Each structure stands twice: as structure tokens, then as C-alpha cells.
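Structure below; questions to follow.
The complex appears here minus one protein chain, its other protein chains still in place.
Presenting chain A:
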């Protein structure tokens, strides 16, 4: 019985968010859950972290992904694998209409408004924009965790603050 439950639990898919990590061959996923405090009879939020196998590097920092437990542990750390990216970070699609959204407005509407005012050359164009990741490690340092600078090394690490 217990074994069946454990097997069933292993097949569960978990929804979590990818967080920055130093590990190069794995993704670190944070799964948010609520935990019942039996004394207070109140739920408190609890974060769990899973290191997930992601050989083709489909998920980037901030993405909401589905993960599943591996049948066997890959390493001491890596216990899960990334199934699919559900919501890519910063690229929201409205589930009802299927249109792209920026904050609380459709991108179409924003563009229409800009056209009414008179579009300039400096306007940002979504169609011409390259996919996410072209500034990674150049000006956008979010893929790895930052830390307080604690020593003067020969090479300057941009992730040290």
C-alpha cells in the first residue's frame, strides 16, 4: 500500500518557478506550497527547492515549469526533470483570446495608440526583437545568483556586488 502511494506520488507533476543557480547542468526549481500548522490551524507558505535535469536547457530563470520525479536519482542533487515550460517569463499570452500582453494591456492596443500619436523610429518593435537571452551575461546578469563581494580576485566577477 505504502509503496503504491509512493509510486503514485512520484508520478505527480509539480508546478514551480525556475530560480537563478550556479549549477550549469541542472535547473533549480522553487515549488511553493502551503503547510498546515496544527496548533494554530493556519496555513503558512513553504518553499521547496528541486534540482532538475534539463539537458536541452529549455527553461530560463523565472519561467514557470512542470517537473516530474525521475525514476532513479541522477546525482545526489538532481532528482527531477523538467517536463515543459508552461509560462515563459516576461512573455505573457492571454489564455482567453490568445493575444500577447504587456502588463495589463494587449500589445496590439498599445501599438494602435502609438500609431494615432505618430510612430517614431525609436519605438520598440516586437516583431524585430530577438528572442530572450541575447543580453545574458553582457548587460543582464540574472541567470546566476548575485552575492556580496568578499575578496579581490584577478578576474572580476560581474555577479559580485
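Here are some notes:
Quick note on the criterion: a residue touches a chain if its C-beta (ideal position, glycine included) is under 8 Å from a C-beta of that chain, and two chains touch if they have at least 3 such contacts; residues count from 1.
Keep in mind that, in the parts below, contacts and distances are computed from a predicted model.
Taken from the listed names "ATP-dependent DNA helicase 2 subunit KU80", "UBC core domain-containing protein", "Small ribosomal subunit protein uS15m" or "PEBP-like protein", the protein name that UniProt assigns to the chain not shown is "Small ribosomal subunit protein uS15m". Residues 20, 62, 89-92, 101-103, 114, 117-120, 122-124, 126, 129-132, 134-135, 139-142, 145-152, 158-159, 161 are the ones on chain A that touch the missing chain.
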